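What you see is the complex with one protein chain gone and the rest in place.
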Amino acid sequence: MFENDTIIETRHLNIYYGDFKAVTDVELKIPAKRITAIIGPSGCGKSTLLRAFNRMNELIPGSHIDGEIIFEGKNLYDRDVDPVEVRYRIGMVFQRPNPFPKSIYENVAWAARIHGYKGSLDELVESTLKKAALWDEVKDILKQSALSLSGGQQQRLCVARALAIQPEVILMDEPASALDPIATLKIEELMQSLKENYTIVIVTHNMQQAARASDYTAMMMLTDGTRSGTVIEFDETNKIFTRPRDKRTEDYVTGRFG
Amino acid sequence: MKFNSIDPKNSFADNLSARTRSGKTWQLMFLLATIVAIITLTLLMINIINSVFGYAIIDSKVDPATLAVDGISIEEQSKEQLVELLRANLSKGAFNKMENEKSFTDRSWSEVLSVVEERLLKFDVLKTWNLWDSLFKRTDVTQEYTAILEENPNAQLKFISWLTWERVVRPQSSEPLTAGIRTAILGSLWTIVITIIFAFPIGVGAAVYLEEYAGKNWVNRVIQTNINNLAGVPSIIYGILGLAIFVRTLEPLTSGSLLGFVDPTTANGRTVLSAGLTLGLLVLPLIIINSQEAIRSVPQSLRHAGYGLGATKWQITWAHVLPNALPGILTGTILAISRAIGETAPLVVVGASTAISFDPTSPFSKFTTLPIQIYQWTARPQPEWQHLAGAAILVLLVLLLSLNAAAIIARNKLSRKF
Partner (left out) sequence: MFEQTVSTENNNGFPKKIDGLKKKRRWSEFIIQMSLFLAGFFSIFTTLGIVYTLGKEALLFFKRPEVDLIEFLTGTQWQPHIAEFGILPLASATLLTTAIAMLIAIPLGLTVAIFLSEYATLKMRNTLKPILELLAGIPTIVYGYFALTFVTPILRDIFGKDVVNIYNTSSAGLVMGILILPLIASVSEDALTAVPRSLREAAYGLGATKNEVVFKVVLPAALSGISAAVILGISRAIGETMIVAVAAGAGPNLTLNPFKGAETMTGHIVRISSGDLSYDSIDYDSIFAIGLVLFLSTLILNIISQWIVRRFREVYE
């Protein structure tokens, strides 16, 4: 379908909260080393789908899935798969910045330490913060509490924290929704610089952001007559925004929705 | 009908102001009730202060000056001199008996001094007054003193404080003037240390289990309900449990004999260890419930951050949840511990000693604690013991107050930053 390799593929994916089916029959191929945006109206299951990719959903009591999510040829939900291992490989950045109430240094170093990193932590922290374009701002205050940073800096620190353990995929759930426009721009620049080495999947409410920052876009929508969401269209971003095939997508991206 | 003659608008207005007035009265009532609570607290404190200071008429069978050696009063003599004094003035049998109880070389200076005062000077408290009477009924005091002087020429009228530093550091004794509370304070400390060592890890562990690990199944529901119920079990029931389990069933362990440790003063399980474990069981539900609350208040987003990095549950709990819950856990534990320090009933049942004058030296020592001491002194009919009980209460309250202050400081110093 696309010229790129696929890194995550979902097959007949349904996601439930207890008896409630929040996401129905999603078939999606996330291309490697690209930025894929998931857009759609509130409550259509974007976050639910995203969290399913690294098995964060199962932390919510009662939630379960059927269908498959294939990551590097392996179904993530097979019995012998370790969810902890999955999250080590597929990292996550959340909607609200949630740095640990520890030093900036410790925020970046902690996960590397628990995963048995053998190299020099100082170097890792420095190179990671540089990758996250945060180094210049924090290099003199590494020992300070992460909570003393601004919201935008905190969010970039959260990206750095995820980068430090070198995952293959980074999932971002509306990472900029709590930030001002300048901080938002910085996050978008950061995403662009990361896509050489990482696959990024981002949920966003911001159409401009999706159009600007992503290579591919998945459009989600509640299926008619139910409260269950599904992916109605998935394509290269410029096609979604200029020549959508689905009428509902067109209405949504042009702001005529609802 | 009269109805028609009333202007409806007016009647509403009247009614309203009456209603508002009754509102004011009620508000006053509520304020009064609250003031009652405050007054009680004040009276309680005043009552204690009142009994700790005041006049006392003290008689001694021997004039202290006769015991002075080379003009050095007994308070200034060395321990060895005091022992010699005892050897010279006591019968051989009595001296040896005491030497056997605890050798004089092992006794501290203050311990020996209290023996001298007890056995040689034989002070006797003839009459005491509380602070109020001492201040405002001076004539009664002097009248009574002159009356007593006729029969007891050695009697002295002194304004004394029943709480002195001396008293805090002196061992227990059967003489009200020399009795101190060191034995009881040390007993309380030993007991509480064992309580903490026992209850803190289990309590926090249980709280972590219930908050972080337990799924929603019937086993965990039973555990939680059970803990809530245990928190409401009367403390004396824990005493009965401790008596049956720790003192009796586990006697080889709690008396120390299983470990080859035999304290000559104890041959049974009525030890510091049994007391500490009993109080441990008592405060366990409180520690668990308080810690659960602290753990619950750690934001979920921190746990998610940890999971998103591929950390395991324990790694997250240890590195993020516990440190952030720590202020709450510590505060809750300190409150639970202050409850344990003030407990009396369970320890009476477990078998606190009625009279020991030796410091506890191991978990297998016999014990008494501060509240037990207060209870025993309060229960004695002679008024001088009640003054002493007041003094011990003051020490207990100061101890508890500083613990509570520590809890508040812990909460503020370590308090969470989000």
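Each chain gets a letter, A and B, in the order it is written, and its residues are counted from 1.
One rule holds for everything that comes next: a contact is a pair of C-beta atoms (placed from the backbone, for glycine too) under 8 Å apart; a residue touches a chain by one contact, two chains touch by 3 or more.
All values reported here derive from a predicted model rather than from experimental measurement.
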Candidates B:90, B:148, B:189 or B:230 - the one touching the absent chain:
B:230
Where chain A meets the chain that is not shown, the residues are 5-7, 9, 32, 70-74, 76, 80-82, 84-86, 88-89, 112, 115-119, 124, 165-166, 168
Interface with the undisplayed chain - residues on chain B
16, 19-20, 22-23, 26-27, 29-31, 33-34, 36-38, 40-41, 43-44, 47-48, 51, 201-206, 208-210, 213-214, 220, 222-223, 226-230, 232-237, 239-241, 243-245, 248, 268, 270, 281, 284-285, 288, 312-314, 335, 338-339, 341-345, 348-349, 351, 354, 371, 374-375, 378-379, 386, 389-390, 393, 396-397, 400, 404
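Here is the rule we go by: only the chains that are shown with their structure count from here on.
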If you average the CA atoms of chain A and of chain B, how many Å lie between those two points?
57
Inside the complex, what are the residues of chain A that reach chain B?
54, 56, 59, 61, 84-89, 91-94, 96, 98-101, 110-111, 114-115, 145, 147, 158, 161-162, 165, 167
Hey, which residues of chain B end up touching chain A in the complex?
215-216, 299, 301-305, 307-312, 315, 319-320, 324, 416-418
